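All protein chains but one are shown in place.
On to chain A.
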Amino acid sequence: MAEPIVTDAVNPDVVAARDALRGVAHTPGVAKPTPLLVADGVRRTFGGVNAVDVEHLEVQSNVITALIGPNGAGKTTFFNLMTGFDRPDAGSWTFDGKSLAGVPASRVSKSGMVRTFQLTKALSRMTVLENMRLGARDQVGEGMGAALLRPLWRKQEKEVTEKARDLLARFKLDTKESDFAGSLSGGQRKLLEMARALMSDPTLVMLDEPMAGVNPALTQSLLGHITALRDSGTSVLFVEHDMHMVRHISDWVVVMAEGKVVAEGPPKEVMDDQAVIDAYLGSHHDTDLGDDSLLEEESVISAEAMAELEAEEEAK
């Protein structure tokens, strides 16, 4: 059921971006060959505490970048700042060459940087299909006057619906199309939120803890979706605590601690970095961050969970 993780990128842009990243130094705030998101001096304080204090950070396009760090490192706050859901005390940032400082959240999203939330925001009392349709851009029928005249938007609505159904099929939610989103499981809501974000063909998808609360059986397919996303030309930036996931799918890892970027580099190097180990000290002191054997163990668990799930389904 779970799709295999695609590790060999087929998209030439991805291959090129990865090659280019090989020559990049592993120092915090290093310049990238073709950066998509560039943040400069972004600072946000909450009552004297520097929640985010990023001097310089570049996010490479066409790859998967992971943003990791201990709790309270400022990862989600950084996401909120970049996407216009919060305002920094100082700093500027550009996305795709355009400055986004002070731009409201809806316009940030329109410019191609679409986010999901740590606490999933499925629109509960709307059907799965309606959730998806809402993600589409530039809908004529979203004008108050045009809404009354169906012929103006009937054709577009049909296209939007087709696209929504395609995406739902990809995320294996097509059978849930007419269910209320509120009746989905936590993992399915994560999938729905991700699929909904893709309705607008974003340039950069920002996923805030895509794995949090997801059934291990779904983890594999979620990983597959994220890599497939990159291979189809979308850049991905995600926050995650699950080190196995970070290690397995990311091309580049940025580590934050106490609001600052303390390390970046390819996953393997970063996880051996003393600064990173220090940052996690206390919680992950004795565990190997991203031990492969742990992952394999987990995949056994996930296979078991899968079998259980199927048995349950059949029992219904």
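Heads up, the rule we're going with is that a contact is a pair of C-beta atoms (placed from the backbone, for glycine too) under 8 Å apart; a residue touches a chain by one contact, two chains touch by 3 or more; residues count from 1.
Following the convention adopted for this analysis, contacts and distances are computed from a predicted model.
**Q** Given the options "Branched-chain amino acid transport system permease protein LivM", "Serine/threonine protein phosphatase", "Multicomponent Na+:H+ antiporter subunit C" or "Putative cobalt transporter subunit CbtB", say which is the protein name UniProt records for the missing chain.
**A** UniProt lists the chain that is not shown as "Branched-chain amino acid transport system permease protein LivM".
**Q** Out of A:45, A:92, A:200 or A:215, which residue would touch the omitted chain in the full complex?
**A** Selected residue, touching the omitted chain: A:200.
**Q** In the complete complex, which positions of chain A touch the hidden chain?
**A** Against the left-out chain, chain A lists 83, 85, 104-107, 109-110, 114-117, 121-126, 130, 133-135, 137, 139-144, 146-148, 150, 153, 157, 180, 182-183, 193, 196-197, 199-200.
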